[in-house]
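Every protein chain but one is kept in place in this view of the complex.
This part shows chain A:
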Amino acid sequence: MTGEFTGAPRDVAIVACAQSDHRRRTDELSEVEMLMPVLHEVLERTGLTTADIGFTCSGSSDYLAGRAFSFTLALDGVGAWPPISESHVEMDGAWALYEAWIKLLTGEADTALVYAYGKSSPGSVRDVLTRQLDPYYAAPLWPDSVALAALQAQALLDAGHADEPALAAVAARSRDAAADNAHAQLRGARPQGEYVVRPLRTGDCPPVGDGAVAVVLSAGDRARALCARPAWIRGMDHRVEAHSLGVRDLTDSPSTRLAAERAGAFVRPVDTAELHAPFTSQEVVLRRALRLDDGVLVNPSGGALAANPVMAAGLIRVAEAAGRVHRGASDRALAHATSGPCLQQNLVAVLEGESRV
C-alpha cells in the first residue's frame, strides 16, 4: 500500500477566510441567508468574483436541515451563473477543503472556494446525530452523542490519562481563549456546571449553535498575489476507523496519528494546533495522538467548546489556523477536523507561512 504523496506537489495555499458569528439560534435566517454574508466577505478579502473561482466545494448535512438536497438551495446563494465547476460532500467542510485541494493539485483549477454551514438549532442535535450510527443495531437504541462521548471520557479516566480536574482545565482554558474571538458563541470564563452524562459536565460539552465558514484556496504565484502571507498547505490527509465502538480503543486515535503522519505533521514541530474536539476529553486523546507538548498553543480560538456549528466546526479550525498564519501569529500550524461518534474519522492539515526575511 502506498498512499504517500508521490508526485511533484503543486503549492496550494489558503488565501482568505471568513466566518459568521456563531449563535445559539438563528430562527430569523435560512441557511442561505446565514451563509451569504460569509461568502461575500471571503470574496471581498481577495477581490475575487464568482467568475474568478475555478472550483467550488461545500460541506453540509441534510439531516440538520430536515430536508433532502438542502445544499442545492445554498448553491443559488453562491450565484452559480454562468454555470460553475462545483461539488459537495455530505461531511464537515474540512473534507470539502480536501476535495478542493486535490482538484487544485491536478492543475484543473487555480483557485477554489470552499464553504460549510450548519444550523443545529432547529432540532435536537443530540438526537439527530444518533441517526449516524449503524442503522440495524445501534441507531434503534438512540444512544446520543453526549452519552457516547461520556463513554469515551470514562475510558480515559479509567486508563489514568486524565481526571475530572484536568478536563475542567481544558474547558477553562478554551473559554478564556474564546474571550478574544468575536465569532465565538460562548466567550469568557464559565462555570464547569452540573453533570450532563457522567463524567461529563456542561463545561465539558460543546454548545449547540448555528454558523457558517468559507475559505479561498489558490495555487502558486496566484496565491501570493491574493494574500500577503498565504497559509501554504504542506500536507493534508484523513483516515477513518471502524464504526463500532466495541472494536476501538476509545482512549487513542490511531486515525488522527496516521493522518498527521501522512500530512507531514511530525517532520517539524508546529507552534499552533486548532483541534476539533467538541468534548474536553477528546482534546486529551488528540493531544496524545498528535504528540503535542505544552510548547504548542492549542485552540487559541476557543475551539469547538466555544462554538460547534455541526458540519462547519472542522473547517472553522482550518480557517482559524490559516488566519493565524496570515496574521503572522504562526509559522507552522496544524488544523484538525473530526467526524463520527467518538472521533471515528479525522483529518489533519499542516499550514505554513513563508519564512519572513
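In this text, a contact is a pair of C-beta atoms (placed from the backbone, for glycine too) under 8 Å apart; a residue touches a chain by one contact, two chains touch by 3 or more; residues count from 1.
In the analysis below, contacts and distances are computed from a predicted model.
Asker: Going by UniProt, what is the name of the one chain that was not included in the view, given "Acetyl-CoA C-acetyltransferase", "FecR protein", "NADH-quinone oxidoreductase subunit H" or "VWFA domain-containing protein"?
Answerer: "Acetyl-CoA C-acetyltransferase"
Asker: Looking at A:R239, A:R287, A:R317 or A:R332, which residue reaches the missing chain?
Answerer: Going through A:R239, A:R287, A:R317 or A:R332 one by one, A:R239 is the residue touching the chain not shown.
Asker: Just one of A:R10, A:R24, A:R268 or A:R291 touches the chain that is missing; which is it?
Answerer: A:R10
Asker: Thinking of the whole complex, not just what is shown, which of A:D134, A:D158, A:D180 or A:D249 touches the missing chain?
Answerer: Of the candidates A:D134, A:D158, A:D180 or A:D249, A:D134 is in touch with the missing chain.
Asker: Footprint of the hidden chain on chain A, which residues?
Answerer: Against the missing chain, chain A presents residues 1-3, 5-8, 10, 56, 61-63, 67-69, 71-73, 75-76, 79-91, 95, 98-99, 102-103, 105-108, 110, 128-129, 131-136, 139, 219-220, 237-244, 254-255, 258, 339-341, 344-345.
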